[in-house]
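To start, the structure under review is shown below, and the notes come after it.
Left out: one protein chain. Kept in place: all the others.
Order of writing sets the labels: A, B and C. Residues in every chain begin at 1.
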Amino acid sequence: MTTQAPPRDTPPRAPPTMRAAVFHNVGDIRVEDVPRPQAGPGEALIRVTTTTICGTDLHILRGEYPVKPGLVIGHEPVGVIAELGVGVTGYALGERVLVGAITPCGQCHACLSGHLSQCGHGHDCEALGGWRFGNTIDGAQAEYLLVPSAQANLARIPDDLTDEQVVLLADIASTGISGAEAGGVTLGDRVAVFALGPIGLCAAIGARLLGAAMVIGVDGDDGRLAMATRMGVDVVLDHRKVDVVAEIRRLTGGVEVAIEALGTQQTFESALRVVRPGGTLSSLGVYAGKLAIPHDAFGAGLADVRIVTTLCPGGKERMRRLLAMVRSGRLDLRPLITHRFKLADIAEAYRLFGERRDGVMKIAITP
Amino acid sequence: MTTQAPPRDTPPRAPPTMRAAVFHNVGDIRVEDVPRPQAGPGEALIRVTTTTICGTDLHILRGEYPVKPGLVIGHEPVGVIAELGVGVTGYALGERVLVGAITPCGQCHACLSGHLSQCGHGHDCEALGGWRFGNTIDGAQAEYLLVPSAQANLARIPDDLTDEQVVLLADIASTGISGAEAGGVTLGDRVAVFALGPIGLCAAIGARLLGAAMVIGVDGDDGRLAMATRMGVDVVLDHRKVDVVAEIRRLTGGVEVAIEALGTQQTFESALRVVRPGGTLSSLGVYAGKLAIPHDAFGAGLADVRIVTTLCPGGKERMRRLLAMVRSGRLDLRPLITHRFKLADIAEAYRLFGERRDGVMKIAITP
Amino acid sequence: MTTQAPPRDTPPRAPPTMRAAVFHNVGDIRVEDVPRPQAGPGEALIRVTTTTICGTDLHILRGEYPVKPGLVIGHEPVGVIAELGVGVTGYALGERVLVGAITPCGQCHACLSGHLSQCGHGHDCEALGGWRFGNTIDGAQAEYLLVPSAQANLARIPDDLTDEQVVLLADIASTGISGAEAGGVTLGDRVAVFALGPIGLCAAIGARLLGAAMVIGVDGDDGRLAMATRMGVDVVLDHRKVDVVAEIRRLTGGVEVAIEALGTQQTFESALRVVRPGGTLSSLGVYAGKLAIPHDAFGAGLADVRIVTTLCPGGKERMRRLLAMVRSGRLDLRPLITHRFKLADIAEAYRLFGERRDGVMKIAITP
Partner (left out) sequence: MTTQAPPRDTPPRAPPTMRAAVFHNVGDIRVEDVPRPQAGPGEALIRVTTTTICGTDLHILRGEYPVKPGLVIGHEPVGVIAELGVGVTGYALGERVLVGAITPCGQCHACLSGHLSQCGHGHDCEALGGWRFGNTIDGAQAEYLLVPSAQANLARIPDDLTDEQVVLLADIASTGISGAEAGGVTLGDRVAVFALGPIGLCAAIGARLLGAAMVIGVDGDDGRLAMATRMGVDVVLDHRKVDVVAEIRRLTGGVEVAIEALGTQQTFESALRVVRPGGTLSSLGVYAGKLAIPHDAFGAGLADVRIVTTLCPGGKERMRRLLAMVRSGRLDLRPLITHRFKLADIAEAYRLFGERRDGVMKIAITP
């Protein structure tokens, strides 16, 4: 690198600000100027080139999941390395990277136990991981994003993949597929997925990638049922029209794995009622209030059922594996990106997404 | 074997009857003469030398778990082979055997999938397994017991082990230890066990056998707390005196595995609240009514918690392994046998056991 | 069933003989009349409708794997139930079934431990399982086949699947896919398969079904390399033209799983040299003589490498899962069946297969 001209990704001298989507209050998100961060030891700064909006961001905007006012939200970043802090090695400025929604430190007891998504729970590690972007630290709906524990979290993107091919890997693909993995899907399994939003669809796709023989998807939205069929779900059931528990039992005699991807009592209970003895209910939904387990559905404790909750594992190795699946052509989530907005117009994107208008599934946000 | 005199274990010519504890109605169990069964193809008849009473038998007697009137109850047999049906090979009359409470057929889809305790759920196998003794077929509180799928279920007892050393293996040891296994207890884990009846005690013992570094037991009965200490539980907590959730969190910061061994909302919820993110709740209790999962205890779905229910695996290989643990001296459950009764007096044994009088833990029943 | 006329699948009164391919001596196999077996307790007789020849049968014919003269060989049967012995329930005469090459009893210590393919090793079970057809008991290249432990081994074939769609499941698909399973293939793995005969191809297909991101196949036969590409192998390497170890290392930096499917020192060592530390070598080949592990390839014991050998698990549950994969369209092995012969002409089929003439992969044999 020469000294004559500043390289493209070097930050300008001053004043270091950037545009970002800031949460002010329930229902109030604004794109405004905020200080542009700088990479400290172990951190990296990336210039965000594509991001998206997650259902969890909607929960934040609606006040259903509390975050501090003033926070930049968003947790699904694709970008270019703009700064590397002391101690981050093996990367170069200008490299295009994907960063997972979960940013494990790799060095706390949870991480060293393999529970990357639980990083920093407990007090052994101030370099807190787990889900931090747009939750406890500033997030990805901005021009720049500061990445903690960068050594563990920057995944290089192969040149032949576009941003839109990979942006959904950061959270929904990783989370959805984790639901299938946590369910222990194995060759020849029958799998039922309850709710076919982006996460549920990815869970269904994951079940197929892991060898399921039959994937059944349940929803009550025509667009989502159609999308599920397009994405390779074997059987789609409309819960407005059929008794889905009875129908799944008729088709399978009970599934090896049921995946819950909505977070309601109804879907949880239905999922439990279609699992065969010895099977697993993998729960991806985030529940509010008490969740009741009917003891009869639970086999009165005699049915060897496992109930597993999952938060997507993060880290660059997870992202590397998902990128490899995209590159091989086995995983193509582009059909899920139904809309595109500029960061400046993100408030409108939130409205569209929140109202589920125009068959929206996922929205790509660019600077 | 000579032909001059009938061998000891050959059934007398006629009339083939035997004494057995028969369930007549709620609260009404009677020892009476019933037809003595004969071993058909694939079956074996054993002359019961020792059995015991399980908490589940109490549920039956109290009408809390329904069985057909006229059933011989009990599912924990030690005995001597009296008859071998066609197709049962490699055994000899007179051999002393242990038979597990669960009698898997080994040949249905559940068994061939490794879910031995779920044998026969589904319609693929008329040789139904799962829990059958004293549930769907006549049980062990009798002079003789007909064993289905005998090839898969007769475990020879080494000569140097007494009946009392092994009778608790058939159910409570296998079930309790399964709770620790299903919880995934591994080296250095911290494990909390809620309720220290025979099953809970065995779960605690199992956790230790599998490498737990700290086993915490919770109960509210002085005798059981004292027994737990005697059996090697590291820390015993009396829920009448301390806030057990707070205390367990103080001692461990959250356990890797919590085991529920009672089947109540209170113990289930406490168990859930002491599991650290990434940990497992292994549930052994049999619940009545709805079980509520408080979403906050469930980490709002963000905590990667597994909830696992377990029914003890059966089969002669499981019994062989437990017998080997007894023989090596690692597993000695004799202190749990606090009382002894003759089969003729079993009604009195039920009363003592049901009222939890005289520090009763388990009662050995002999002919 | 009427009584007027004997049903099609009822054996004729007398004399009960059948045509069968009998091994007489090295190089000497003859189709001749042999006694037609009858189903005893726990057994079933099936009328074979389609079978095939395995590489192992060639080893037998060449004297490389010893069996008793007079044995009917073959272990890959599709057929129709002609007789059901006492104790086999839930099936009806005339049902079309697939039987795996391995026929586990389900009731010995190995089976009850989940090692179905090791059934009967050890002395605990006279109903020996493991690989028996065409090895220790009469096999499938005949008009009729006696199936031991029938309850555990008869897998119903859905009506909409043809014999040729399913006949390769009995051994090569189950064995090949087991190689990928035993290797622990997981989402995003890079997998290299050494030798692309039918088993190796199925291993490659299995790796893909289980979520591998990149499957590399190695062979030195143009037809097999072309078939591999057709069956979805991502990268095919010709060992006559490239240094395959160097090339695989260049492409992947070391694979998570290498699968050996030939049984030679060369392929074993190459497989070992491409596995990354922490990875697995899954060995499917049957070796003759000493196999040398170069300590440097073994990481001098510092590389956490696993070497796993696999024999295909059998049993009707395994077959059910594979049948479900065929039915869903995920597994289509029909392209591998390149030739068809009548049982009467099987000697010619053996010659073709042994000489690898005319691009032969697998040969369907019908009565």
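Just so we're on the same page, contacts are C-beta pairs under 8 Å (C-beta built on N, C-alpha and C of every residue); 3 or more make two chains touch, one makes a residue touch a chain.
Being a predicted model, the structure only gives us computed values, none of them experimental.
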Contact partner of the left-out chain, one of C:G27, C:P277, C:P335 or C:G359: C:P277
Identified contact with the non-displayed chain, of A:H59, A:R249, A:K290 or A:R320: A:R320
Touching residue (missing chain; options A:T52, A:N135, A:S149 or A:S270): A:S149
Omitted-chain contact residue, chosen from C:P37, C:G254 or C:G314: C:G254
Where the unshown chain meets chain C, residue by residue: 110, 113, 115, 117-118, 121-123, 131, 253-254, 263, 276-278, 283-295, 298-311
Touching residues (missing chain, whole complex) on chain B: 177, 181, 187-190, 206, 208-211, 213-214, 234, 320-322, 324-325, 327-328, 330
Positions on chain A contacted by the hidden chain, ascending: 41-42, 86-87, 89-90, 104-109, 111-114, 116, 123-127, 149, 151-152, 315-318, 320
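Basically, only the chains that are shown with their structure count from here on.
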Centre-of-Cα separation between chain C and chain A, whole angstrom: 40
Cα-centroid distance, chain A relative to chain B, in whole angstrom: 43
Shared-contact residues (touching 2 or more other chains) in chain A: none
